[in-house]
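Every protein chain except one is present and positioned as in the full complex.
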Amino acid sequence: MAAQDSTQESRLGFSLGTDHISFEVDETVYPLEAVYGACYLFLEKCFVYLSRSATGAVDVRLTSREAASPAELDQLAGAFANELLSQVTRLRLSQATARIRDYYTAAALRAAASAPSVDDLLAELEAEELLEDPLEIMVPWEEKHGTKQDETEPK
Amino acid sequence: MEQRSLTLSPPELSEDALGFFRWGRVAGHVLVTNDAGDWARLSEAEFADLLAGRIADGHPRFAELQGKGFLRDGLDLDALAARMAQRNRHLRRGPYVHVVTLTVRGNARGANGRALDGLDMTPETAAQVAEFVLQSTSPAVTVEFQGHTGEPLRNFDVLRHFVEVARTHNQRSTGKTLRLRVLSNFTALTEEIAEWLIANEVLVTTSLDGPAALHDWNRTWKEGSAHADVVRWLDYFQRRYAELGRDPAQWHVEALLTTTRRTLDAAREVVEEYATRGLQTLGLRPLDRARFDRDTWAAIGYTIEEYLEFYRRTIDHILEANRRGIVLAERTASIILTKMLTSDDPGAVDFQSPHGAGTGQIAYNVDGRIFPSDEARIVDAMGESFFELGHVRSLSIQDIVRHPTVRAIAAASLLDAQPMCADCWNKPFCGFSPVRNFITQGDLFGQRPHCVECKEHLAISTRLVELLTDDSDATRQETLKRWTAGSVHTPTDGRAFPESP
Partner (left out) sequence: MSERITFDRSLYLPEAVEAAAAAYTDHARIELTPGADAVVAVISDVLEHDPRLVAHAFCNHALHETIARRRQAAVDEAG
C-alpha cells in the first residue's frame, strides 16, 4: 500500500446529482478493501453501485433511498469520505498487526483446546489412582522379590 | 451534474506502535476495544495521540492502554491470549442448554392458522431425549421444558417421566449438574403439580407482561393466565420456597416479558410491577416481526427505534428502583456487562461468536426431531424444515456438533468473518443469530446494516458504556457491576431469551 504522509491533506472530488453522489476513488490512496468497508456501512442508507471508468479508480455511486436535498447529499458525501478515511486507517492497522493477531488467536485456541474438561480430569484421576498401586500389583514380581529375570511375572 | 470536492485530513498513523484494536464513537468520545474484551474511552485528542504513536511512557493514559494491550510497547501476547481463551471456553464445553417442547396443545396455531392441537411428546421419546441430553460433554446441563406457544404442563406426566429418567441415568452414570426449568403460563398448573415441581427441584419461569391491564390485554392474542392467576402462583411458589428454607438467590420464579406497542408506554409501570412481585430479573427483548401476521403486527408491533427508546427509559427506571434498594437486573444488560466487565462468558448463545446453536443449545421437538436452537424449531413449525438435524433415536450428540447445518450456522455467525462486525467496537460483546437472519432476510448471513439484532445490541452496548463511564453516579455504577453474572442471580443456566410461555 502506498505510504502516506499522514499530515498531508488530500482532496476527494465528487459529483452531485439530483438523488445521488458519485466519487472517483483512487485505489492507490483508498484500497479496494477500504472502499468495500465504507460502502458496506452505507447499504442501509443508500443504494450503492460500483463501476470503473479508469484503471486504478473505482466509481462509487451512492443513491439516496429517500428524497434528499443538495445539502443532505453534501452531508452524505462528507460522511462517506470520513468513513473512507476511517477504513484506510483500520486496514493499515489490521495489516500491521496481522501477525500479532494470528499469534494470540492461535494461542487462545490452543489454550482453550488444552484446558481439561471435567471428563478429562476424572480420567486423569482414575489413571492416577491406578498408578498409586498400594498393593504393588503393577510391580513385576522379580522386581519386588529380586529373583532371576527368566521367571515369569505374576498375572 | 455539479462537481464538488472535499478536503480530507487523514489521521497520523504509527501502526507499528500499536496493538490491534477496533474503535467507534460513543457519547462524544472514542471507544477502543480489542479481541480480549478490554476497552478504554478516549477523548478525540487522546485517540489521535494513540493512532500517532504518541502514547508513550509519561503519557497519562500510557499505563492503562499498555496494560490492556493497545500499545505495541510491552504487549503481552500470552496474557492477551489467556483472556481470549477464558472468554471462549464455551467452545469446548458441549451443549448445555436443552430446550424440550413437550406439547403443542393449547390454542397453538401454525403460521397459516391451522390448529396444531393434539400433539404431545410421548414417554418413549421423552426418555430418549433425557438420555440424549446427558451425552453432552458439558459438566452441567440445563433442560428447559416448554410448550409450542403453549403450556408444557398439559403434558405433565411426560415431564415427570423425563425428570425421573434423567435423574436416574445421571445418578447412575453421568454425574452432571442437572438443572431443570419449566416455562409455564400456569394455565394447567395445579397445587399438586406445583408441589411436585418444588419437591423435585424444577425451577419455574412464567409470563408477566406488566400490571394487570397490560398483561391481560396481551392475553387477547396470546394464550396464558390472567394477571391475577399469575400473581397467585408467583406468591405460592415464593411462599413455599421460603417455608422450605430455600436460598432465594436460586429459588425464585423467573418471569418473561412480552413487549408490545402498549408496553412501550408503560416502562415505569412494568418495572414497578416486577419490583412489587419480588422478581429479580426483567428481560427486555423486541418482538420478532417475522413471527407475526400483518394484522397482528399492526396491533402490537413497533419499529426498532421505538423499542430502543423504550429500552433506555426502562433501564433508567430499573436503575432508579435499585437505588431504592430493590434487587432487579435487566437480562440483556447483564449479559453484555458480564462480557464488558469480566473475562467470563455468560453462556448466552445469542451473544457468542460463533453462535451457540447446536454447540451450546439444542432443541427437541415433540416428535423427537432435533434442531440447533428453538428458533430453528420454530422455523420448522412455520413450514421450513431447513434446520432439522435428525431424530433423537438415530443421532448422537457428536453428530449434532459436527452436523453441516450446525457448522454453517457457526460459520455464518463468526463475527471476525462478517463485514461490519469485524470492524465494530462492539464485537467482543456481541453476537447474532443466523437463524434469525434466515427468518427476517432469507439467508444465514443477512445484510448487517439491516439486522435488527445488530441495531439492538449496538444501542444497548452504547447505553451501557455511557452509564459505566459517567462518573457522576457511583451508586449506578455499582449496580451495573452487580448485574454481571454470578454477582446477582441472573440466570445463565439457560437461554437468555426463551419464548414467553
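Each chain gets a letter, A and B, in the order it is written, and its residues are counted from 1.
Quick note on the criterion: a residue touches a chain if its C-beta (ideal position, glycine included) is under 8 Å from a C-beta of that chain, and two chains touch if they have at least 3 such contacts.
From a predicted model like this one, the values you see are computed outputs, not experimental measurements.
Participant: Hey, which of B:Gly28, B:Gly325, B:Pro404 or B:Gly442 is the one touching the hidden chain?
Facilitator: B:Gly442
Participant: In the full complex, which bits of chain A touch the chain not displayed? Write them out.
Facilitator: 32, 36, 39-40, 43, 47-52, 58, 63, 102
Participant: Mind pulling the chain B residues that touch the left-out chain?
Facilitator: Those residues of chain B that touch the unshown chain are 411, 414, 416-419, 422, 442-443, 445, 447.
Following the convention adopted for this analysis, only the chains that are shown with their structure count from here on.
Participant: Averaging over Cα atoms per chain, report the distance between chain A and chain B in Å.
Facilitator: The mean C-alpha positions of chain A and chain B differ by 24 Å.
Participant: Which of the residues in chain A come into contact with chain B in the complex?
Facilitator: Residues 4, 6-17, 22, 36-37, 40-45, 70, 74, 77-78, 81-82, 84-85, 87-90, 92-97, 100-101, 103-105, 107-109, 111-113, 115, 117-119.
Participant: Which bits of chain B are touching chain A when the two form their complex?
Facilitator: 1-13, 15-16, 18-22, 35, 51-52, 75, 77-78, 80-82, 84-85, 88-89, 91-94, 137, 139, 419-420, 423, 447-450
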